[in-house]
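One protein chain omitted, others in place.
So that you can tell them apart, the chains are marked A and B in the order they are listed, and the count of residues begins at 1 in each.
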Amino acid sequence: MPAYATNMRLKFPIVALGLEIITIILYGVFVVYDDGKSKGHGHGHDAHSNDTEPAEPMKLYPMFQDVHVMIFIGFGFLMTFLKRYGFSSVGVNLLLAAFGLQWGLLMQGLWDLHDGKIKVSIYKMINADFSTATVLISFGAVLGKTSPVQLLIMTILEITIFAVNEHLVVEVLGVSDVGASMTIHAFGAYFGLAVARVLYRPGLRNGHDNDGSVYHSDLFAMIGTVFLWMFWPSFNSAIADPGLPQLTAVINTYLSLAACVLSAYAISSLVEHKGKLDMVHIQNATLAGGVAVGTCADMNIGPFGAMLIGLVAGTISTIGFKFLSPILASNLGIQDTCGVHNLHGMPGILGGLAGIVAVALGKKKGPSAAMQAAGLASSLGFGLVGGALTGLIMKLPIWGQPPDQNCFDDSLYWEVPEEEEENEESLAHADHSKNKAEA
Amino acid sequence: MPAYATNMRLKFPIVALGLEIITIILYGVFVVYDDGKSKGHGHGHDAHSNDTEPAEPMKLYPMFQDVHVMIFIGFGFLMTFLKRYGFSSVGVNLLLAAFGLQWGLLMQGLWDLHDGKIKVSIYKMINADFSTATVLISFGAVLGKTSPVQLLIMTILEITIFAVNEHLVVEVLGVSDVGASMTIHAFGAYFGLAVARVLYRPGLRNGHDNDGSVYHSDLFAMIGTVFLWMFWPSFNSAIADPGLPQLTAVINTYLSLAACVLSAYAISSLVEHKGKLDMVHIQNATLAGGVAVGTCADMNIGPFGAMLIGLVAGTISTIGFKFLSPILASNLGIQDTCGVHNLHGMPGILGGLAGIVAVALGKKKGPSAAMQAAGLASSLGFGLVGGALTGLIMKLPIWGQPPDQNCFDDSLYWEVPEEEEENEESLAHADHSKNKAEA
Partner (left out) sequence: MPAYATNMRLKFPIVALGLEIITIILYGVFVVYDDGKSKGHGHGHDAHSNDTEPAEPMKLYPMFQDVHVMIFIGFGFLMTFLKRYGFSSVGVNLLLAAFGLQWGLLMQGLWDLHDGKIKVSIYKMINADFSTATVLISFGAVLGKTSPVQLLIMTILEITIFAVNEHLVVEVLGVSDVGASMTIHAFGAYFGLAVARVLYRPGLRNGHDNDGSVYHSDLFAMIGTVFLWMFWPSFNSAIADPGLPQLTAVINTYLSLAACVLSAYAISSLVEHKGKLDMVHIQNATLAGGVAVGTCADMNIGPFGAMLIGLVAGTISTIGFKFLSPILASNLGIQDTCGVHNLHGMPGILGGLAGIVAVALGKKKGPSAAMQAAGLASSLGFGLVGGALTGLIMKLPIWGQPPDQNCFDDSLYWEVPEEEEENEESLAHADHSKNKAEA
């Protein structure tokens, strides 16, 4: 065990405070409030701005708050399904997202400077929240097997690489990806899977006692699931062009998710023992419709088309959890704690493919099907290569890493309260029975 | 037990996927995006549309999201109070609502076709969410005693009947029911009670071990309660006429709910043992003010009037839980798991009556008191008769139904995780004490 440096004292505070202080200095140099006088907001959404003071600088604020809830409640609670890893799930999620949004605003803003400054607007805050989603997806793949210091390193690197890929795909290639099936979901999933591969732990080949849920931890996770499910139309439409395109993105996502629920439930029952439903599928595969409809959310695919995408996404996601994840773990050494491959990876690729088809069919003016395909390839490539390199850096012993037997266990990094009161009482009763027995 | 077909394998996937595929085909034929060029949105709210592209197709979106949260988090978690039925409560709630909103959009839209098409707008999505509320209310009456297949059948039938009654009441009779005390709450409650009556289980006459809460399940339920309580002003005002009528609906609901909390707490303490508060009352009766003020939410009843309605609603709801529900169960064979009669039934009728009085007193121009009364009668009639017929169909053995001893138990339809870790530890301790005792 001496190889593991699990004591975070000094190491973690130094990294966390150091990164924050560097960030604040960069903000002092580069970041100012939006004054509405700049043109363009990135993503080619010039419609959001003009040369005068913005008439409604707060217009996107409700959308921003929906996305904010997805990032902090949605992702945070979705990962609390593990029986003894809830503090880390929701707590480290908060840490990574709070740092990530600051870093993301810088990394994305560098491509859109005005007089050498990044001008913060609600639009930029939404994109900053988006950039953290990539990290939280990857976090799901390595959940329970990494230290907070490792994860802060991953946050910096992944968001930096994300910003490069997103700029390339959206601005340079002119790809349409309004709900970010490719640039966030597929990218984040394969990045996380590559990290997980590099950090492969043979010692967990046969599972781990704490790598599972208890009854109430599954209910906490459903808080995350349902908030993600409800607000996904905001995620996919937040940066769409105002007016009918934004409405289209909302409707397509709403209907895709609704159809996806039915297929996720149906397939879960079909593949499980005695036709029972499996919480893992319900918590995750019901969301695959939101991922998969992302790229073509603002395209004229028709309500019917959106529902078909959702139906397929719920199906492949559930099947992935049941049949593919075990194979990835045993044959490829990819231990994907939350099954992000099934929720974000495959549905993200499906989204990219659907976008290629939709563009080829002329469902949106502007982008070309070839460029859409290049955007998907780029996102997968940046994700896999970036994740592998990041995994190698994360593997350096200096960052600390939990030993196998302490994986999936909050008590390594958190003060965990004494056992439940009930338990103390049952112990008391057990003692009582002992005394009786002895008498 | 051979009479019960509880294994859902094949049966559930076939029904769920079959319904979804039929729905997608219907959407392919009938449903298109709103282009803002149609007139009218149902409910006589022509003010929302005009002949040109809508200036703000997303204007109602924050309202929609509030309603969405009520449907999926509010109703879902409100029902998690049962100790061993949380997966079904929040999970089946998601299933029924996700299917129901697709079906509701079709059923409501058929009354409002444009060139043979249903045009989806945020306004229609709000109404689709509303239509699912009737099912979720009825679900509360039969919670723990029905299979997911039975409930999908109920969803189809109830929403279809709801759409007929709502069209009759609102469009044909010209009744004012902005917050739907009559068309959703009273309708849904008496529909559910009629179903429960038809599905009466003598074997549960003396209660069931699992028909109760544990400490943390009551806290999960409070998540539902508080989200419903907070966003009820959005429910009651979402489809009100824009401007001051919508503001009035918000204020009346906000104040009615606030007053209702005080009376629910006061009466709970008054009727309970030693003046203690009862979580069942707090989780439910605090919301009765939102139900009861629904019909006249947009009427000029005065803040004072809204608060009086809330005060009375909280009182009768709490008294209903304490004294009326046991009588309904023992004398009339109506086993109402969540007490929807107290939260939606009686307060819904109170809301209808308050609407009659308010209209008679001229608090809103347009509707007539006689028509308001007819609307209440129609909603109750459609609910009771529709529920009874639906109950008979649900009783067909083909759909499966849990045996008495497996009621209120997730493990019949869900993979439920092993016991809590604490328990394993206490078992270990118990074993330990045993060993000691043997030694």
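The rule is simple: a residue touches a chain if its C-beta (ideal position, glycine included) is under 8 Å from a C-beta of that chain, and two chains touch if they have at least 3 such contacts.
As the structure is a prediction and not an experimental result, all values here were calculated from the model.
*Asks:* Just name the one of B:Tyr27, B:Phe75, B:Tyr190 or B:Tyr254 that touches the chain not displayed here.
*Replies:* The single option touching the absent chain is B:Tyr254.
*Asks:* Which of these touches the unseen chain: A:Gly91, A:Gly174, A:Pro242 or A:Gly333?
*Replies:* The missing chain is touched by A:Gly91.
*Asks:* Which of these touches the unseen chain: B:Phe227, B:Phe321, B:Phe382 or B:Trp414?
*Replies:* Only one of B:Phe227, B:Phe321, B:Phe382 or B:Trp414 touches the chain omitted from view, namely B:Phe227.
*Asks:* Out of B:Leu110, B:Val164, B:Leu262 or B:Leu361, which residue would touch the omitted chain in the full complex?
*Replies:* B:Leu262
*Asks:* Just the residue numbers, please: which parts of chain B touch the chain that's not shown?
*Replies:* Its contact residues with the unshown chain are 62, 66, 83-84, 212-216, 218-219, 222-223, 226-227, 229-231, 234, 242-244, 246-248, 250-251, 254-255, 257-259, 261-263, 265-267, 269-270, 272-279, 282, 286, 300, 302-304, 307-308, 311, 419-420, 422-423, 426-427, 430-431, 433-434, 437-438.
*Asks:* For the chain that got dropped from the picture, name the residues of chain A it touches.
*Replies:* 7-13, 16-17, 19-21, 23-24, 27-28, 31-36, 53, 57-58, 61-62, 65, 68-69, 72-73, 76-77, 80, 84, 86-87, 90-91, 94-95, 98-99, 101-102, 120-122, 125, 148, 216, 220, 223, 413-423, 425-426, 429-430, 433-434, 436-437
One rule holds in what follows: only the chains that are shown with their structure count from here on.
*Asks:* Just send me the rotation angle from a CA overlay of chain A on chain B, rounded to the nearest 5 degrees.
*Replies:* That pair's rotation angle lands at 120 degrees.
*Asks:* Once you find the CA centre of chain A and the CA centre of chain B, what distance in Å lies between them?
*Replies:* 32
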